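Each remark here refers to the structure printed beneath this line.
Note that one protein chain of the assembly has been removed; the remaining protein chains are unaltered in position.
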Amino acid sequence: MYDFNYRKASSVGDAVSAVTGAEDGRFLAGGMTIIPTIKQRLAKPSDLVDLAGIDGLAGISVSGGVVEIGGMARHAEVNASAAVADAIPALAQLAGGIGDPQVRNRGTIGGSIANNDPAADYPAAVVGLGATVHTNRREIAGDAFFTGMFETALEDGELVTKVSFPVPSKAAYMKFPNPASRYAIVGVFVAATAGGPRVAVTGAGPCVFRVAEMEQALGGSFAPEAVADIKIGDGDLNSDIHASAEYRAHLVTVMAKRAVARANG
Amino acid sequence: MTSTVSMTVNGKQVSAECEGRTLLVQYLREKLALTGTHVGCDTSQCGACVVHVDGISVKSCTLLAHQAEGADVVTIEGLADGDTLHPMQEAFRENHALQCGFCTPGMVMSAIDMVNRHDTLDEKTVRHQLEGNLCRCTGYHNIVKAILAAHPVMKGAA
Partner (left out) sequence: MPEGGIGASVKRKEDFRFLTGRGNYTDDEVRAGQLYAHMLRSPHGHAALGSIDISKAAAAPGVVCVLTGADADADGIGGLPCGWGITSKDGSPMAEPKWPIIAQGKARYVGEVVAAVIAETAEQAADAAELVEIGYQALDAAAVTETAHLDGTPQIHDEAPNNLCFDWDFPAPEAADAVDAAFRAAAHTARLQLVNQRIIPHSMEPRAAVAEYDKGDEKLTLYCTAQAAHAMRLLLGAFVLNQPEHKFRVVAPDVGGGFGSKVAPYAEYAIICWASRRLERPVRWLGERAECFVTDAHGRDHVTEVELALDGDGRFTGLRVNTVANMGAYLSAFAPLIPTYLYATLFAGQYTTPAICCNVKAVFTNTSPVDALRGAGRPEATYLLERVIDEAAQATGIDPVEIRRRNFIAADAFPYQTPVALLYDSGAYERALDIALERADWSGFGARKSASEADGKMRGIGIAAPIEATGAAPSAIAGQLGARAGLYESAQVRFNATGTVTVFAGTHNHGQGHETTFAQLVTDKLGVPLENVEVVEGDTDRAVMGMGTYGSRSLSVGGSAIDRAMDKIIDKGKKIASHLLEASVDDIEFDSGTFTVSGTDRTIGIGEVAFAAYVPHNYPLEELEPGLDEQAFFDPVNFNFPFASYVCEVEIDPETGTVSVERFTAVDDVGNIVNPMIVEGQVHGGLAHGIGQALMEGAVFDETGQPLTGSLMDYTLPRADTVPSFDLDHTVTPCPMNPLGAKGVGEIGAIGAPPAAVNAIVDALRPLGVNHVDMPVTSQSVWQAIQSAKAS
């Protein structure tokens, strides 16, 4: 593990100036990805700027048909929130399936989506619910936030302050986990939203993506049968020892079908 | 660059000089000689290093010592009262839930947090909640049994 300077920020402004003023500064949210990465000498930041001491980044609130989750809210808090479970049970359930209990006790939504691991769970919810990502500088539509493998629309010095999820009429997330890492081999988030059905897939490709054909079909009938025969192409999907692209493509259909069934209760 | 990190560990105020990169588990093992907390992997998965920070179970291999500045930390060494084991420790002993003992400290710390977070527990929930702790000796059978046995004792004592 390379050494770095540890800084604990007192405000968002303090954090941003600490990161931008450093040679290679990085924000530290829950640390569940960046600390193992540094431990394995795969990253060598000069400074880590801890966001944990900043007031107001961590809350969860539900009002006016919107669930707002602070960037520093831990997965365990989202999972355990009665308000979230009441408004968007699929979101609480998704948070309860990330990593393991200890990872959920530390990991944050802001850190997760800013990292944009192609197999992470939260990107599926952000896209699947048409959420809005709030940063210290602007609001970014969920659809525009994830730009590629480990790539997001965030600019240098920009950090996620909260994510707002419009409450759908129904939604569900089905994950087929990698048996070793427990990340998603395929995770499908489906939702019936005010703007129409959404189907967001994580794990299968280099970055979360929507399946237009399934969304269209669900617009006709929000039923498992509507998506049961829709196959997605495997040309752009990930392939590894745990799942070939072909198997992943198949699992997208199966998980989508099951997610719709679950959303329908 | 080093600076002082202070916290409460098992009820005692402690402080030590740390680099930025010093992990909580290194702080505990190397600075405080609390070697009951173990390192079993480098990808934050095995759970041998689980301790409680402000009452919540965390993997101390994935937390910087600096992040625990001012925190109240409890390790496996802080559970028993002299010769009297914590109910979870006692349940592990009674149910033969340990063999080589290496995963045991993390298992016990995770198990206590699990019981704290659940009013009721069944086998399926216990197994799912243990996904962050690996054991190679016991096949988990007796660990699950021990946690289910400790749950009513801990809840009754509370």
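Each chain carries a letter (A and B) given by its place in the written order, and its residues are counted from 1.
Throughout what follows, a residue touches a chain if its C-beta (ideal position, glycine included) is under 8 Å from a C-beta of that chain, and two chains touch if they have at least 3 such contacts.
Remember, predicted model here, so these are calculated numbers, not experimental data.
Contact with the undisplayed chain is limited, among B:A65, B:L79 or B:A150, to B:L79.
Across the entire complex, the residue among B:L121, B:C135 or B:A149 in touch with the chain not shown is B:C135. In the full complex, chain B touches the omitted chain through residues 21, 33-43, 45-46, 48, 75-77, 79-80, 85, 89, 92-94, 96, 98-105, 108, 123-124, 126-128, 130-131, 133-144.
Think of the hidden chain as still there; on chain A it touches residues 1-3, 40-41, 176, 178-181, 183, 240-244, 247, 250-251, 254.
Simple rule for what comes next: only the chains that are shown with their structure count from here on.
Remark: chain A and chain B have CA centroids separated by 28 Å (rounded to whole angstrom). The part of chain A that touches chain B in the complex is made up of residues 1-6, 8, 28, 31-32, 35-36, 38-40, 48, 50, 52, 76, 80, 99-103, 105-106, 181-182. The residues of chain B lying in touch with chain A in their complex are 1, 3, 19-21, 23, 42-45, 47, 50, 56-59, 61-64, 66-67, 69, 110, 113-114, 117, 129, 131-133.
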